[in-house]
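Have a look at the structure below, then the notes.
All protein chains of the complex are present and in place, except for one that has been dropped.
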Amino acid sequence: MELIQASFKQVSDAVKTKKISAVEVTKFFMSRAEKLNPQLNAYIAFNTKAMEEAEAVDKKIQQGEAVGPLAGVSFGIKDLLCTRDLRTTAGSKILSNFVPPYDATVVARLKNAGAVVIGKLNLDEFAMGSSNETSFYGNCKNPWNPEYVPGGSSGGSAAAQSARIAMGTIGTDTGGSIRQPSNFCGIVGIKPTYGRVSRYGIVAYASSLDQAGPMVSSVEDAALSLEVICGHDPKDSTTSQQKVPEFSKNLSQNVKGMKIGLLKEYQSGGIHADTAATYQRAVDELKKLGAEVIEVSVPLTEFAVPMYYLIAASEASSNLARYDGVKYGYRSDFKDLSSLSLEDFYSQTRGEGFGKEVKRRIMLGTYCLSSGYYDAYYNKACQVRRLLREQYLDVFKKCDVLLSPVTTTPAFKIGEKSSDPLKMYLNDIFTTSTNLAGLPGMSVPFGFSKEGLPIGVQLTAAHFNEQAALNAAYALESVSGVKERRPNVF
Amino acid sequence: MAETIDQKTIEHIAKLARLKVTADEAVEYGDQLTKVLAHFQQISKINTENIEPLVTPSEIEFYLREDVASAELKTEAMLENAPDKAGNLFKVPPVV
Partner (left out) sequence: MSSKNTYRGYEAVIGIEVHVQLKTKSKIFCADGTNFDAADNENTSPVSVGMPGTLPVLNKTAVEYSIKTGLALGCQIRNKSIFARKNYFYPDLPKGYQISQYDKPICEHGSVTIVVDKEPKKISITRAHMEEDAGKSTHFGDYTLVNYNRAGIPLLEIVSGPDLSSPKEAAEYARTIRQIVLYLGVNDGNLEEGSLRCDCNVSVKPIGRKELGTKVELKNLNSFRFVEKAVEYEIDRQIDEIESGKKIIQETRLYDPDKNRTFSMRTKEDAQDYRYFPDPDLLPIMVSDADIERIKKTLPELPFDKQKRFKETLNLSEYDAELLTSEKELADYFEELSTASGSPKLAANWVTTEVLREVNTHKINIKQAPVSPAALAALLKQVESGAISGKIAKTVFTEMWTSGKSAEEIIKEKSLAQVSDTSLIEKIIDDILAANKSQVDEYRSGKTKVFGFFVGAAMKATKGQANPDVVNKILKQKLES
């Protein structure tokens, strides 16, 4: 078995039947990661206890104890998810020394399923960014071409997965942060329905939009790992109590009769030729496979970016208030507390601890919530959000999944957009409405640009119908013709 | 009609958000936020009369926990990350 190409199921079965040990798998990915990370900067930190944890999995198997469906699978975790006794930074200076005494529920569930966490992956600071350039720990590079961004905010996850310096990774998606980097790096990424996956222990960016999900190499792996992390969590009352379907068991490439909606609003203007071509080929392939393709419309998606930034920044301004140098994290180096005003204590600590983009969004959010502006910005955006959701609910009466590009272009160059916030924000045009409406969405690789950069397509389904998106993606994956292509770092 | 976020406004917001901002940064943020908000202003044209704002976007059943007390972690673990402490108390500048 070639570990680099093996599926979660193959590895897990092999580990369970002692054909290979969890320690061997871990060693393989750890040493590969340590070797390749200097050129990619995908990992912020490695788990020094990974080998011990792998040993524990092997020991369980030796003793005949039950192990989960991810036994021995090496996972890299976006450094936005808290890991017990392993530093968690959120890509920020302000958490540069924070060691959580608890695991995020997603991490706990992975471990419980037998996975071994090998390290923490780079990201835009507090998940605020689309290029991984806002990380305090340096920008991560796209394995397909190191001059390009891996996307963001889960850039480290996408880069690590694409370079196979992890068997699987976890990312989070607030406005496209799983789907966009998956698209830029040629991997499969799924953002589940809002409420499917617990947010407990995930450093909050925008609470009503954040969801974690797998960023992996295949639809099969996505289905299996999604199954593991989904489900109600008594520590997060915004998780649904609905039963989690057996996504991996129900996986099917048969899309005959499936209704695929094409959003009218996503057809026009500013789409890169290679992206458009890839998308068109996906439409054609689905038709060939027997799916029914119809055109649908969600007019309010036009306003998704403003809505998204107004809501996300508002929530973030409050979510990030806890980083104040009192209980944990960075505190400005004050010589003398006694003569310090409380306001200076906070302002200096936070002024130094947060990077520019984070401060910009805190300022934007503070403004939108402040007296006199609340109704025009935050509240207005929330009202439009309801209307947007209603339009989506109507559309899903007509079709099972929506197919669209993930972004207007393939990956852009490092530094290309970082100087203009608005330009960067508008990049999220095809991804943000999914989060606003709480829908599941995924990105699946389907082609390449002339420059050799990966291009994926996006599938969006109705609330709690991840299965439809997974099945459509599974069908597309089987005909994509790009599954075997690997970036140059190999 | 988009408003201009001037330096005074930036200073006011920065104070509310407890962020130290230099004069140069205030100008930069002012320009950027003005531009961004001018663009975002477009949502004002959507009619939202009598529309209840939406916060949680999917249908999630209301959930309550039973009133049971339990200690998850030791007190020391709660203070392990503290930048400054005295015994098991967090230490901060004088607040009065």
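In order of appearance the chains are A and B, and numbering begins at 1 in each one.
Here, a residue touches a chain if its C-beta (ideal position, glycine included) is under 8 Å from a C-beta of that chain, and two chains touch if they have at least 3 such contacts.
Note that the coordinates shown come from a computational prediction; the quantities given were computed from them, not determined experimentally.
Touching the chain that is not shown, out of A:Q10, A:S96 or A:S237: A:S237 (per the contact rule at the top). Here one chain is not drawn; of A:A321, A:L426 or A:V482, the residue touching it is A:A321. Residue-level contact of subunit A with the missing chain is found at 81-82, 88, 90, 95, 98, 100-102, 104, 199-204, 206-208, 234-238, 314-315, 317-318, 320-322, 324, 326-328, 337-338, 342, 346, 366, 369-371, 374, 378.
Counting the whole complex, the residues of subunit B in touch with the unshown chain are 16, 18, 53, 55-56, 60, 62-73, 75, 78-79, 86-96.
The rule is short, and it goes like this: only the chains that are shown with their structure count from here on.
In terms of their C-alpha centroids, the spacing between subunit A and subunit B amounts to 22 Å. For subunit A in complex with subunit B, the residues that touch the partner chain are 97-99, 101-102, 193-195, 208, 232, 234, 237-241, 300, 303, 306-307, 309-310, 317, 321, 324-331, 334, 337-338, 340-343, 345-348, 350-352, 354, 359-360, 362-364, 366-367, 370, 376-377, 379-387, 389, 421-422, 425, 435-439, 463-464. Interface of subunit B with subunit A (complex): residues 5, 9-10, 13-21, 29, 32-33, 35-37, 39-44, 46, 48, 51-65, 72-73, 77-78, 80-84, 90-95.
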